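A single protein chain has been omitted; all remaining protein chains appear in their positions.
Take a look at chain A:
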């Protein structure tokens, strides 16, 4: 039996079960739909309403305008990642899940694969529609997906939202409750950078700040597009690793 088969044979039923879990809870579907539509809609609106640089010479980057609504997608991605996990912990359902799949690493792998896969799909849609549609709506001020860095930004948006969702899910496994999870994630992702200021070198290494470099056709920070995304992947791996270790060790 090959290595792939030895993982896929036990993993396949877990993937089907985790997909059925997400499909059957409306709150999870709502979070995913918000991820899909929230940032795309606002970004397209922002591009459609743009009427050129006002007054003095503006440093206008059309591709970045396509991600105007991304903060809404970010919040939805964090909520989706947290809810997928905590909807199971909030009423003891995790014991049912662990009794059905006692190999805890396998259960977590299945859950994260389905969750991350959905976020990636929604994120790629968001990225491609935001950039493709947004640039068309910008008209004379816009460019297109063939412009340097534009396609990279669109695909990077998918990876960025997937990593954000996995970071949120890993954190939620670690702390088990939605309040504690958001108590860590909201300051880390949404409060630290605006309060401290994005000029700080340290702030540029925060998960969202580092990951968003890929949305810039010409990244201007310390980190480049892909190195920034790699730093964010490191954050997600840290959260998933910490959550996974805690799940393996503690009593359910």
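Points worth noting:
Here is the rule we go by: contacts are C-beta pairs under 8 Å (C-beta built on N, C-alpha and C of every residue); 3 or more make two chains touch, one makes a residue touch a chain; residues count from 1.
The working rule: contacts and distances are computed from a predicted model.
Note on the omitted subunit: UniProt lists it as "ATP-binding cassette domain-containing protein", one of the names in "Acyl carrier protein", "ATP-binding cassette domain-containing protein", "Anti-sigma regulatory factor (Ser/Thr protein kinase)" or "Protein ImuB".
Only one residue in the set A:3, A:49, A:99 or A:146 touches the chain that does not appear here, and it is A:99. Chain A residues in contact with the hidden partner, per the touch definition given at the top, are 10, 13-14, 16-17, 20-21, 24-27, 87-88, 91-93, 95-103, 251-252.
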